[in-house]
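Note that this complex is displayed minus one protein chain, with the remaining chains in position.
Chain IDs A, B and C follow the sequence of writing; residue 1 opens each chain.
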Amino acid sequence: MATTITKPETLFGKRVRRQEDPRLITGTALYLDDLKMPGMHHACVVRSPHAAAKIRGIDTSAARALPGVAAIFTGADVTGLGAVPCAASIPGLRVPHHHLLAQDRVYYVGHPVAVVVGTDRYIARDAAELVEVDYEPTAAVADPEKALAAGAPAVHPEWPDNVAFNFHQEGGDTEEAFRQADVVVRQRITSQRLIPTSIETRGVIAEWRAGERSLTLHSSTQIPHLLRTLVAGILGMPENLLRVITPEVGGGFGSKLNVYAEEALMAYIAMKINKPVKWVESRRENFQATIHGRGHVDYFELAALRDGTILGLKLKLIQDLGAYHQLLTPVIPTLSVLMMPGLYRFKNVNADVVGVFTNCVPTDAYRGAGRPEATHGIERMVDMLAQELKMDPAEIRLKNFVHADEFPYGTATGLTYDSGDYAKPLHKAMAEAGYEQLRREQAAARAEGRLVGIGLSTYGEICALGPSIALPAGGWESATVKVEPSGKVTVLTGASPHGQGEETTFAQIVADELGVPMDDVLVVHGDTAVVQYGIGTFGSRGTAVGGSALYYALQDLKAKMKKFGAMMLGTEQVNFSGGYCVDEATGKSVTFAEMAVAAYHAKKLPANTEPGLVATHFWEPPNFTFPFGAHLVVTEVDRETGAIEIKRYVCVDDIGRIINPLIVDGQVHGGVAQGLGQALWEQAVYDESGQLVSGELTDYALPRASRMPWIESSHTETPSPVNPLGVKGVGEAGTIGCSPAVVNSVVDALSPLGVRHIDMPLTPEKIWKLIEGARA
Amino acid sequence: MISNAFSYHTPETLEEALAMLEDGGGKILAGGMSLIPLMKLRLASPESVVDLRRIPGLKAITEEGGAVRIGAMATHHEIEISPVIRGKCPLLGEAASAIGDIQVRNMGTIGGSVAHADPAADYPAALVALEARIRLRSANGERTVEASEFFVDAFTTAMEAGEIVVAIEVKEEEASEGFKYEKVAHPASGFPVVGVAVRVKKSGAGIAMARIGVTGMGPHAFRARNAEALLEGGAGAAAAAAVVGEGEETNSDLYASGEYRRHLARVHAGRAIAAALTRAL
Amino acid sequence: MKQTLTLTINGKSYSDEVEPRLLLIHYLREVAGLTGPHIGCETSICGACTVMLDGMAVKSCTMFAVQAEGRSVLTIEGLAQNGKLDPLQEAFWNEHALQCGFCTPGMIMTARQLLADNPSPSEQEIRHGLEGNLCRCTGYQHIVNAVKAVAKAGGA
Partner (left out) sequence: MKIGGTYAVPFVPERAFELLQDPAVLCRCMPGCESLTKTGDGEYAMQMKMALAAISGKFDGKVRITESQAPTQFRLAVEGAGKIGFMKGSGLLTISPSGAGSNVQYDGDVQVGGTIASVGQRLVETTAKMLIKRFFDKLGAET
């Protein structure tokens, strides 16, 4: 028995390179389309080219006649199956029955109408073109405000007003606040539809084992367990006969936090043809038939005193829902409402949300999901107020921040902010950017006629979704830790990461808690037959909720190991640390592996202790977490062309304690890129007839390496009291903080011309027209 | 994204290739950077595809008697790194290096690009500014067409059915000339929203020769002869740039209106003229 | 309709009967059984399918397999030698230049040509050199760092 023990360095807070990377950098990771099954068939979905039409008939005879075509399914085949589910429970919500395939009408371009199954994907594609659908086009409406106008075409004929729901929330006394106000600023602000665009599109393989009456669904999803429950429901099959496996997932950003028609369809088809069937979405389908994000038209009114004290906010929010509700579609704008007060102390909020049907693909959760829209709105309004009052935008923010000694802080929308020191990241960002100097340089540039802007956003967000009361299907997360007889450690997490690096951060947590080398830890996820039920990875919850469940499971496991250690050392006074159990009196120890063997061989057991070393914990978070931060952006606008150059991008994000700074940096950079995408380039455009004219990556502009600025990222660390790790979540911070800072910066640049607001994306032509307009 | 079926041919000689085109159902495949995407979208479904890559000599970039001859199958990347191009017609190299991305430049060819005549291709601006000639071959022999007459309309050239682009011929730029290709790239596709190619030759304080080619602004590339004349007549760069695109039709799309494109053509013509002048000796 | 295709992939020779319309990416993935090159867009924008053809980076979704007749293809699977990672692979790992990993094989192949053409690129040159590869996760900064690191260490 060893007696000299050096406690290993803890890994919490270390820039550890990722465990998942070796398979990814060698091309050996297996994504959905890499999987092949014996006898596998391929499906191609026939989709509507019309935004609205009646289906007069479908002729599949030519397609069926093509050699290699195994089967064709149309709406009539699936009428009796369940609907694509929506988990929202908003009072009075109108829920159209979302059949797996269109019945007598199509409601958006890309609406699935038929599925062709062939022996290979080329045959399926050829046959799909031979399916003749007789459409009678009807009037469509693609713009939510036009959909609300009298006489607009009805998306669903049964609801001629196109209203799916109204939702009202208020806190305080907004009318009184507005009566007291010296100044009220008003603005219509849009948050355009975005296409999430994970580089891997969606894909499904369904495998039916007739003998076992069991079905395995491989799907590129963020939520394997929820998918299993809900697809079983659609098909009316026992949940325990359905197994969902997520292979490597090539990005999600919320778009794979859903249950899609194709997932249930492939399951159904595999049973019907008794063969495995694969469907992989094309990029066009990904644009037309996977959820979009955002899609807001917001009317804001902000009331304040002349000294800059904000008194209250009114909001009318028009949410473009698209033609159907996907899993969380109607919930997203309600998250916006929750986040409306931002980081500020005002207690009066009055918000009306109207959810509007349009002849477009549904909107749903895309990175940030409701919070970027809210943050963009409030941060723009605060800047507009500063402009109106001729105050510095930093000063007006500092004046209105919730104070560091006021936490936990109850907001006007009923949230309790966990912890924070909002001035800290703002001061740090200003110091790192050299704010005073920048303002002097700006003044000098303006004197030369140059358009230089400095923009701030100080954002807050709701992360670690979340307490179960706030989520339709539960907001807890689960973890199982197994110490194998050999001393290796296996973690089963219900969070299903897809790029976030939890195989590494979770291994760091395990290594620190158990004192084993990180390399001895395997993190398993994404297989419902292996992993206990879990909720999934979204809403910046993977580490904050899933990691916390793991932490508690580890405590249970440590307690049990300690019992074995104490028994083996013959004393009660033991210390479990660094991979050993040490007799405090004698310094004698047993190793981790020795305890593992003892627990499994079970020749002798401590009192009231079962053999084996497995602990499972389902953790219910008591609250959300509320990260915050400050982004500062310096821009210069080309006066002649309207082109925008980002000269500095400084961000200071407080996401609680940081487990792996390398991974956190990556999350911030990626988040900022998506925020910049919205601010400058990305826009899903439906034309008046409901055609998605930004239909491929040749028109929908994702951020490219050459267009990204260098991101100067740093942090303050205010631990969250909500969870034992003190972490808050980082997945969405960059996205949420970014877009208002960029727009504020460009508006600041153009403010000498009298510009006070510009809607995203800030295309050069839009800016040029503003400059020309000011000249005129 | 799977194309319709077709038959695939790799002729060893131009004569063989021309014979294969005779029935009209075939398409020439050079680098495939325009044709293959169209085929995958099923916007193009040729019955046969005639790949020119085995025909010897179509790739060569050579120089003879003050002229540079660029084989139609020379890739954009070969053109951007060619010492001959760099030395003798650097404007073309600058335009080549502005095309798409390295993967596209490795495959795409100058012959394929000019034959496709995308209104937003990069090369045509440089080719019209260089007064290049497009050498065409058919069963009836060879002929050349001036670049400014070659690009007739969107996706429409002066080529007749049964003709193949075999080479681009460019007179050497004089060593004292200044040149510049300026491009505003579309953020998604990388195509020029507007591209302006400029050549200038100084004469004392004035400009002895100016050539300005514009792509992306309208349905086809054009030479801004009015602006060239102003420059050569002693007008300033700003005055000359201000007339670029006058009387020309414009394109418009989601990203940029025709009005804005014309404006961009003028702004970037001004900048390209200024940049070219600083390079002129 | 099918014709014989003979080519070399990662140093190994292959010969198969293929339809002319079979895309090179589908040949590599479906026939040759590779999993490194991915399909991300189909319009020649995203670069996830990038492989090297006779030493040059190309988008294998915008090529018919028959165009590779007699030529040599290098994919991400062919980089590591005897279990030793290529410097770019190592640098992508060290610098956390990937998250979901889907764009990574294509990104690394393009970076390989970038460094071959220009062994000590500036930040702007790296960013321009990667114009044909989209990444939705990283914001590119760590990718730039990885390429810089390899350049600094003396190349790929």
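FYI, a residue touches a chain if its C-beta (ideal position, glycine included) is under 8 Å from a C-beta of that chain, and two chains touch if they have at least 3 such contacts.
These figures come from a predicted structure and were not determined experimentally.
Asks: In the intact complex, which of the presented chains make contact with the chain not displayed?
Replies: By the stated touch criterion, the chain not on view contacts A, B.
Asks: Which is it among C:Asn10, C:Thr43 or C:Gln113 that touches the chain not included here?
Replies: Spelled out, the listed residue whose C-beta touches the missing chain is C:Thr43.
Asks: Return the single residue from B:Pro119, B:Gly245 or B:Gly270 that touches the missing chain.
Replies: Candidates B:Pro119, B:Gly245 or B:Gly270; residue touching the omitted chain: B:Pro119.
Asks: Taking the entire complex into account, which one of B:Val84, B:Ala154 or B:Ala235 touches the absent chain?
Replies: Going through B:Val84, B:Ala154 or B:Ala235 one by one, B:Ala154 is the residue touching the chain not shown.
Asks: Any idea which of A:Thr543, A:Ser694, A:Ser745 or A:Thr763 touches the chain not displayed?
Replies: A:Ser694
Asks: Residues on subunit B that touch the omitted chain in the whole complex?
Replies: Given the touch definition above, subunit B has residues 27, 34-35, 38-39, 41-46, 116-120, 153-156, 186, 189, 191, 219, 249, 251-255 touching the missing chain.
Asks: Would you write out the residues of subunit A that touch the absent chain, in ascending order?
Replies: Residues 49-50, 109, 129, 284, 287-288, 687, 689, 691-696, 698-699 of subunit A touch the chain absent from view.
The definition used in the following text is that only the chains that are shown with their structure count from here on.
Asks: Count the C-beta pairs in contact for A-C and for B-C, then report the pair with the higher count.
Replies: A-C
Asks: Determine the centre-to-centre distance between subunit A and subunit B, using the mean Cα coordinates as centres, and give it in whole Å.
Replies: 44
Asks: Residues of subunit C that contact two or more other chains, please.
Replies: Each of 19, 21, 42-43, 45, 131, 133 in subunit C touches at least two other chains.
Asks: Going by the contact rule already set, what residues in subunit A reach two or more other chains?
Replies: 121-122, 282-284, 697-698, 702, 704 - these are the residues of subunit A that touch more than one other chain.
Asks: What does subunit B use to touch subunit A in their complex?
Replies: 1-2, 4, 42, 184, 186-189, 254-257, 260, 263-264, 267-268
Asks: Mind listing the subunit B positions that touch subunit C in their complex?
Replies: Within the complex, subunit B contacts subunit C at residues 1-8, 10, 29, 32-33, 36-37, 39-40, 49, 51, 53, 77, 81, 100-104, 106-107, 188-190.
Asks: If you look only at subunit A, which of its residues touch subunit B in the complex?
Replies: Per the stated touch rule, the residues are 121-122, 125-126, 129, 282-284, 640-641, 643, 680-681, 685, 693-694, 697-702, 704, 707, 763-765, 768-769.
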